[in-house]
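The complex is shown incomplete by one protein chain, all other protein chains being positioned as in the whole.
Take a look at chain A:
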Amino acid sequence: MGHRQRRELLGKLFEGIALAATVFGLLVLAFLLLDVARRGLGVLSWSFLTSYPSRFPEQAGIRSALLGTVWVIPLTALFAVPLGVAAAIYLEEYAPRNRLTRLIELNINNLAGVPSIIYGLLGLELFVRAMRLERSILAGALTLSLLILPILITASREALRAVPMSLREAAFALGATRWQVIRHQVLPVAFPGILTGMILALSRAIGETAPLITIGALTFIAFDPKSPFDKFTVLPIQIFNWVSRPQAGFHARAAGAILVLLAALLSMNGLAIYLRYRSQRRYQW
């Protein structure tokens, strides 16, 4: 075999290995999903969705966890989205290139990498204790808001940056003020991108477990939350609780709850992809 041929063969071999590595993650993902589906599909029923947790696995359901998630996530969006978008607007449209701006940007980059459980410690001391919100839905939503803020800011900044400069310049030339330009020209165009970022950030929040455990969200709730000041649990905490028990019956319940959680995530991500696709078609520069 010639020298050149050997090098080509080595290259082919490497390509195969690299492809295998790329597919490896996807195979594990498929295996995980099949495994969960195999164990959890049998559990799914109307009574599983509408029953409270129980000491008996066959009676245990996710009613309070599902309601808790339905309370916490919109509240989180209510706090985090306006703040995140506003911060992104400031950084993209107003901020001067100075050291303070650099510091804010560096800080956001770092916050995105702070472990979520640290946010839980912050939430425990700030919202649960100092602000006396106790282990309430409100305390949970505020904690998750701070957690997803860096993701929201980064995604919104990207959406704003994608708006062509010419659009801003045209509006300025007609005498519009900066805020008028942003409100009437930039935001409408950036809106689908911001919405996509918002959905992705919330899908991070919906799966978060550790910070809510740290602020003391409970694992056993046998009532429907009625206000933001009520105690609560969420789907991931319910899953954690069931996984941690020795009985196989609870493991099946955990698998069922995982299927519900993944279905929620899938529909949110599907919506985000659809919105991105639609916005790409609508504006062509």
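Note that in this section a contact is a pair of C-beta atoms (placed from the backbone, for glycine too) under 8 Å apart; a residue touches a chain by one contact, two chains touch by 3 or more; residues count from 1.
The criterion applied here is as follows: contacts and distances are computed from a predicted model.
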Missing subunit (named according to UniProt) among the choices "Stage 0 sporulation protein A homolog", "ABC transporter ATP-binding protein", "histidine kinase" or "Phosphate transport system permease protein": "Phosphate transport system permease protein"
Contact with the hidden chain (one of A:I17, A:L78 or A:A170): A:I17
Chain A residues touching the omitted chain (full complex): 7-8, 10-11, 14-15, 17-19, 21-22, 24-26, 28-29, 31-32, 35-36, 82-84, 86-87, 89-91, 94-95, 103-104, 106-111, 113-122, 124-126, 129, 146, 149-150, 153, 177-179, 203-204, 206-210, 213-214, 216, 219, 236, 239-240, 243-244, 251, 254-255, 258, 261-262, 265, 269
